[in-house]
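One chain of protein is taken out of this complex; the other chains stay put.
By written order: A, B and C. Residues from 1 in each chain.
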Amino acid sequence: MTSKHVDIDTMSRAPLGGESRRSFAALERVAATARWLSISTVAASQAGHVGGPLSAMDLITALYFDQMRIDPAEPDRIERDRFVLSKGHSSIALYSVMALRGYFDVLELATFDKIDSRLQGHPDRTRLPGLDASSGSLGQGLSFGMGLALGARMAGRDSHTWVMLGDGEIQEGMVWEAVHVAARYRLANLTAIVDHNGLQQYGWEPDGNDRGDRGDPWRGIDLGAVFRSFGWRVIEIDGHDFPQILAAYELARGANQTRPTVILASTIKGKGISYAEHQHAWHNGIASQEQLDRARVDLGLDDIGEM
Amino acid sequence: MTSKHVDIDTMSRAPLGGESRRSFAALERVAATARWLSISTVAASQAGHVGGPLSAMDLITALYFDQMRIDPAEPDRIERDRFVLSKGHSSIALYSVMALRGYFDVLELATFDKIDSRLQGHPDRTRLPGLDASSGSLGQGLSFGMGLALGARMAGRDSHTWVMLGDGEIQEGMVWEAVHVAARYRLANLTAIVDHNGLQQYGWEPDGNDRGDRGDPWRGIDLGAVFRSFGWRVIEIDGHDFPQILAAYELARGANQTRPTVILASTIKGKGISYAEHQHAWHNGIASQEQLDRARVDLGLDDIGEM
Amino acid sequence: MTSLRVAWADTLVADARRNERIVLLDADLATSTKGDTFAAALPGQFMQMGIAEQNMVAAAAGLSDHGFIPWMSSFAVFFTHRALDPIRMLVAQTRANVKIAAGYSGVLTGLTGKTHQDVQDLAIMRAMPGMVVLSPGDAMECAQMVRWANEYDGPVYLRLARDAAPALPAAAAFHVGAVSRLVEGGTVVLVSTGVQSVRTVEAAALVTASTGVTPRVVHVPTIKPLDEESLCAQLAGVDLVVVVEEHSVIGGLGGLVSEVLCSRAPSPRVVRLGLQDHWGESAPNADLLDKYGLSPAALAQSIASYLNIDGANNG
Partner (left out) sequence: MTSLRVAWADTLVADARRNERIVLLDADLATSTKGDTFAAALPGQFMQMGIAEQNMVAAAAGLSDHGFIPWMSSFAVFFTHRALDPIRMLVAQTRANVKIAAGYSGVLTGLTGKTHQDVQDLAIMRAMPGMVVLSPGDAMECAQMVRWANEYDGPVYLRLARDAAPALPAAAAFHVGAVSRLVEGGTVVLVSTGVQSVRTVEAAALVTASTGVTPRVVHVPTIKPLDEESLCAQLAGVDLVVVVEEHSVIGGLGGLVSEVLCSRAPSPRVVRLGLQDHWGESAPNADLLDKYGLSPAALAQSIASYLNIDGANNG
């Protein structure tokens, strides 16, 4: 990565400042850049996940560049919003967005998964300021976020907690413990975002019926109904459509709520990179140079040159 | 306990044999006797649970004296139905019913919770033939039963698995892992029975709204809708009404099913003993002699004399 | 003869009255753990989390991030086995300021049996980096530990017991890491922890009465971080160490003492008494202690037998 990054870097230092907070084009540009940073960083360090980071990218970008009340210059402010990346294997997505948002220099992404790095394979909050949660063992983030939301309310802080979960991850029972308790405590300051990309790591074999195909861990199950029955507010959106994402986030934070909100975001695993989209095999993977070139074109970033 | 038990004992040796399999009066008599055995045994060993065993008693009695394909003389037959008492703290209910059904002598109940006893505080399948599952740590039984049902199907055995859960117990996330996977594998030979007695051990404080009172861990939540959304068949019954219980069991075992069944049984914690009914404090407890006398009257067993 | 659970609850209430950041989360066992004392005294600082231990642990970590000092109430085994993964990732790995009140440890769990007893917790918790593991010997020491834990910024595992606990004789004031000598004695030392320490003192008296040998008795209240020098100082000059614990003989205090002594050769012989790698069962306390050789009488007998062997070897 070279100085060709400067323009992006500058943008991240004054994020969407002068412009309207809601320039969808600007958000799209950030997300495309972050996608590029993710796949190229993973390729450079020869390990890491690809599909999940790409499906989650627009949702994370919208949080960090639009919705969340945060200050990269003072990442530990106690009144800040919190973001819990419960599906911690998508760390590179979060790092890419945080770098672009000014939490650290984009060049530091080169240390991803290297010895002594602050950018661990799975997020380690003891290493990187601005990282609100450690994760990696799936299924724990909603419970942690539930505690954050409860703590914020008890401390009288107007801090909203956002938790991103994978659609495979929510097979973990611990998630449902949190679903139950969060509703019981009416944690309106808690929002879960399910990255419903239809794939997990190895997944379920098709069995010739309406259930259990590798194409969707929850096919045949009305996830919205499940959450609603447990007492949650459910918002279903296209997780790659910024207008929908931003609207859902506004709604989720909204006042006069007595329920936690879940945003079921329909997404595409590998989104934005042609050969990775919908490919279960790209859960993780190392792109070749040729594939990297192709990715840059797919992302519409060929104008910014070799990085 | 003395020889006054003989009549009960005899009945248990030839369980409801000559009579109609469905003599509700006979089932009620068995359940009342088992309730008495439970509360008196707990009092004698100075420890144990009361409320949960009593709420579950009719449901367990109907399984062992009517529905389940079992043979107390050959308790390990591999084709038998299986019963998993996931809420293992209600062990004394199961022991009482098993004794009456002829698995062991009623007199052995006196060893409950004593050193080297086969009747452990929580069911230990390594000690007592006929006990299909070890339990005690809540929330694990449905998963174990799911494995039993899957195993029976794979082995081509016509064995039905019945799992009894507490309504507090189903707050454990592990239960929901099993709910998901059992539906995915279409385990029609699996039936969960939720003893919905509205109380757990300490429970939730009322919070002045529609949720979270000590009176019902799931108040305000449509548990049937939750299970249905996960792909289960739901049957809701009065868990103290034998006609309803037997009908539900028949339905649950029924052929041509492609879904597991959950029976949501509305019950009364402490059922049958006036001072224990609906009493959260009688989750466990030691009855005084006076209370025991009263219990015998409440249960309509004063005719069988001091035991 | 206050039990550890009562001492824990009472001290916590006292501290929490002065510091409203101290809160208690319960996994539906407060009536057993005595967390209900706290709930009654300070309902605004008490939160029911239901029968869902994993979620409770993670929620506690979240609460600590907002400056609270969350304690949790459940049975030891449901922390160390059911909720071990969130304890690891969200508490220990992040050094969250979360306190685990692990009730009903050991085998004396009130007629519940092997599913509720925890005789592996010391082995499990002391292997976890960053965890402080405390095992009080009596109510007074327990109270000191609660107060210490409320001041200490980081994860603490406090091993509690259910039943009435007689006072330790001559226990030193609690200092984290330090080992204290309960009984002066000769070339044999008995090392114990938790409420078993008092039973070990009683066993020592029986040994003295029956053999004339007066064993030294040492109590280890801090399993981690142990001040190894303090332990070695207490064990200096002995030729037989008998470790006694209401815990498996694998990996717990016996393992700890063996590791420390072996790292400084030559080591005296270490005999490990406790559960000999089997599960417990449900029965009255006295029966369990006798069966597992942990009652003063049973202990005295086996200690005496080692004295003979040892005498034979050394004489």
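Throughout what follows, a contact is a pair of C-beta atoms (placed from the backbone, for glycine too) under 8 Å apart; a residue touches a chain by one contact, two chains touch by 3 or more.
Owing to the predicted nature of the structure, the values given are computational and were not obtained by experimental measurement.
Undergrad: Which displayed chains does the hidden chain touch?
TA: Touched by the chain not displayed, across the whole complex: A, B, C.
Undergrad: With the missing chain put back, one of A:D76, A:D116 or A:D303 would touch it. Which one?
TA: A:D116
Undergrad: Tell me which residue among A:A32, A:I60, A:L100 or A:L138 touches the hidden chain in the full complex.
TA: Candidates A:A32, A:I60, A:L100 or A:L138; residue touching the omitted chain: A:L138.
Undergrad: Of the residues C:A7, C:L25, C:M72 or C:M89, which one touches the chain left out of the display?
TA: Considering all chains, including the one not shown, the answer is C:M89.
Undergrad: If the hidden chain were put back, which residues of chain B would touch it?
TA: 78, 82, 124-126, 132, 134-137, 140, 143-152, 154-155, 157, 173-174, 177-178, 180-181, 184-185
Undergrad: Would you write out the residues of chain A that touch the absent chain, in ascending order?
TA: 45-48, 88, 113-117, 120-122, 124, 134-139, 168-169, 171-173, 200-205, 217, 283
Undergrad: Give me the chain C residues in contact with the hidden chain, please.
TA: Where chain C meets the chain not shown: residues 77-78, 80-82, 84-85, 88-89, 93, 114-115, 120, 123-124, 126-130, 239, 241, 248, 250-252, 254-255, 257-259, 261-272, 277-279.
Everything below uses one rule, namely that only the chains that are shown with their structure count from here on.
Undergrad: Need the graph distance between chain A and chain C over the touch network, please.
TA: 1
Undergrad: Could you tell me the distance, in whole angstrom, between the mean C-alpha positions of chain A and chain C?
TA: 42
Undergrad: Quick check: how many Å separate the C-alpha centres of chain A and chain B?
TA: Those two chain centres are 45 Å apart.
Undergrad: What whole-Å value do you get for the distance between chain B and chain C if each is reduced to the mean of its CA atoms?
TA: 36
Undergrad: Chain B: which residues touch two or more other chains?
TA: Where chain B meets two or more other chains at a single residue, that happens at 171-173, 204, 212.
Undergrad: Please set out, as single numbers or ranges, the residues of chain C touching at least two other chains.
TA: In chain C, the residues touching two or more other chains are 50, 52, 54-55.
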